[in-house]
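Take a look at the following structure, please.
Left out: one protein chain. Kept in place: all the others.
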Amino acid sequence: MLYRENGQFKTSYRADQQIFPILQDRLAILALAAITLVGVPLFASDYLFRAILIPFAILALAALGLNILVGYCGQISLGTGAFMAVGAYAAYNFVVRVPGMPLLAALLLGGLCATAIGVAFGIPSLRIRGLYLAVATLAAQFFVEWAFLRIKWLTNDSTSGSVTVGALSVFGIPLDTPASRYLLCMALLVLFALLAKNLVRGHIGREWMAIRDMDVAAAVIGIRPVYAKLTAFAISSFIVGVAGALWAFVHLGSWEPAAFGIERSFQLLFMIIIGGLGSIMGSFLGAAFITIVPIVLNRTLPLFGNAFGVHVDTALVSHFESMLFGALIVFFLIVEPHGLARLWSTAKEKLRLWPFPH
Amino acid sequence: MAARAAGDVILEVRDISLAFGGVKALSGISFDVREHEIRSIIGPNGAGKSSMLNCINGVYQPQQGAISLRGRTFQHMKPRQVAEMGVARTFQNLALFKGMSVLDNIMTGRNLKMRTNLFQQAIRWGAAEREETSNRIVVEKLIDFLEIQAYRKVPVGRLPYGLQKRVDLGRALAMEPQVLLLDEPMAGMNLEEKQDMSRFILDVNDEFGTTIVLIEHDMAVVMDICDRVVVLDYGRKIGDGTPDEVRANPDVISAYLGTAH
Partner (left out) sequence: MGFFLETLIGGLMTGMLYSLVALGFVLIFKASGVFNFAQGSMVLFAALAMARFADWLPRWLGFDNRLLANLLAFVAAMAVMVVAAWLIERLVLAKLVNQEGITLLMATLGISYFFDGFGQTVFGNDIYKLDIGLPKDPVFLFEQAFQGGILVNKEDLYAALIAALLVAALSLFFQKTGTGRALRAVADDHQAAQSIGIPLGRIWVIVWTVAGCVALVAGIIWGSKLGVQFSLSLVALKALPVVILGGLTSVPGAILGGLVIGVGEKLSEVYIGPHLGGGIEIWFAYVVALAFLLVRPQGLFGEKIIDRV
């Protein structure tokens, strides 16, 4: 009843092609923007920022990048951690070696370096696909991890790649409170989400999806697989690289290569599988889910265990996490391969009829 | 029969031979196609018809022989180059993009005409929006032509087979081709659907003047709508001419029906 589109006729193709064609959606997004950009910074606690909101924002950005490559273009990648690392260490190098380098510029330059590496490791995708490509991206993951561990020049001669960054500021405003850091991350997230959505609904997005669905037919229409795949790798790596730099600078402060290990790659892949492959919204939902679940488990499992007289320590909680995520991956792949995003749009479909049965 | 008079030769296939490993799919095939005509390639299963289309398209590279399109000869061409030269095709197994809607599938056919770069598309406002809208107008006309307006936002995987075939045709037409290759467009259709599809094919040829090469098994359709026919059997050409000529050709009869005892 609230969600009906009655009376909302589109009189131009341009109106039909908008990101949020339904008025109620537009209002909802405005409300969400108000809450996340104004309400939250005013009322949330430091803990909430550090433990949930900032990690969510940055990982959602990384998941967005990965979803472009895996969800829209169908190229599987297990090397996301490596590209985040490239973004992080490249940004670090720019900040440390170039005096007066602004933070935003360093982040973007980090992203560009990740783009270069991403395209290089994307070249195998022109000849191989599926599980073979997965193994090739593992080569990227382990090689890059090793490079930052052992090649001193890449980490400004630090021991085994451990580096630290100092105080951050943007356009002269110091980012010393969690709220300010959160706002930076959210601003970048919203910006990149908008740009990504535009790309995905433009003709490059259709090229990516065509390559994903049937690349031989795509070639016959005139789509160049090389261009489509490499642009997917490039844009995906850029976003992932910026996210990596953000993760290192804003969330961690000091880090080493292990922060971007294979577990990170798997984590991001899980986010987009659970959230929904080929969906911008899915990246957000998956990131939220995977950020929140461990915290919930940490709080509730010990209580649960105490009720049964079983002592639950942090190691056990993390095992439960593995089991839960593993089971959820399988569950989603069987029941709803398009993840939470599809569940969400199905719910909206039902909402359009509510409260009428049909 | 095609409404316009056939023009000059637009597509010529000369002495094409194609082999996969030890299997010879095509041996020394030569024929030509005139502009504006509707040409059919027929033959028993396994005769090499789809392989022939794939060679014209650039999907397969023949070991021998050459193909000319409007005088430009090529032996090895990438599918994209062939597409740029104005050749479009549909597929026997319906190579539609299952994850996209009808509208998006047909819009992919406009891909060669869309010129905005990545930055313009990322911003969307301005050049990219205008380009998207103008191409949408073209595609909507095609959707009207194929009478699938009600399904434009439906994911193609959910449509019945007959409608999917129309989307396949729409995607090929969106390329505004000069030559349209149709690989068994009526496969798996009932009588009514075949009549619809025949009507679309004739309309395309009539309204847009598109030259059509089609692979077809249904003899009634071939005799009805085609100007000239090429007959293949075991990778060799065994007949070439108007439907009546081909029907009377003893080689063709024995290939299809076996020799009379």
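Before moving on, here are some points about what is shown:
All chains are identified by letter, namely A and B, in their written order; residue positions are counted from 1 within each chain.
We adopt the following convention: contacts are C-beta pairs under 8 Å (C-beta built on N, C-alpha and C of every residue); 3 or more make two chains touch, one makes a residue touch a chain.
Note that this is a predicted model, so its numbers are computed, not measured.
The chain that is not drawn here is touched, among residues A:Pro41, A:Pro102, A:Pro124 or A:Pro294, by A:Pro124. Only one of A:Val135, A:Ile173, A:Ile295 or A:Leu353 touches the absent chain when the whole complex is considered: A:Val135. Listed residues A:Ile19, A:Leu37, A:Leu316 or A:Leu351: the one in touch with the omitted chain is A:Leu316. For subunit A, the residues touching the chain absent from view are 74, 76, 124, 127-128, 130-132, 134-136, 138-139, 142-143, 145-146, 149-152, 216-217, 262, 266, 269, 273, 315-316, 318-330, 333-334, 337.
Just so we're on the same page, only the chains that are shown with their structure count from here on.
Note on chain placement: the centre of subunit A and the centre of subunit B lie 41 Å apart, centres being C-alpha means. Put simply, subunit B touches subunit A in their complex at residues 57-59, 78-80, 82-84, 88-89, 91, 95-100, 104, 107-112, 114, 116, 118, 121-124, 128-129, 132-133, 136-137, 140, 171, 175. Residues 12-14, 17, 195, 198-199, 201-204, 206-207, 209-210, 212-214, 216-224, 231, 235, 278 of subunit A touch subunit B in their complex.
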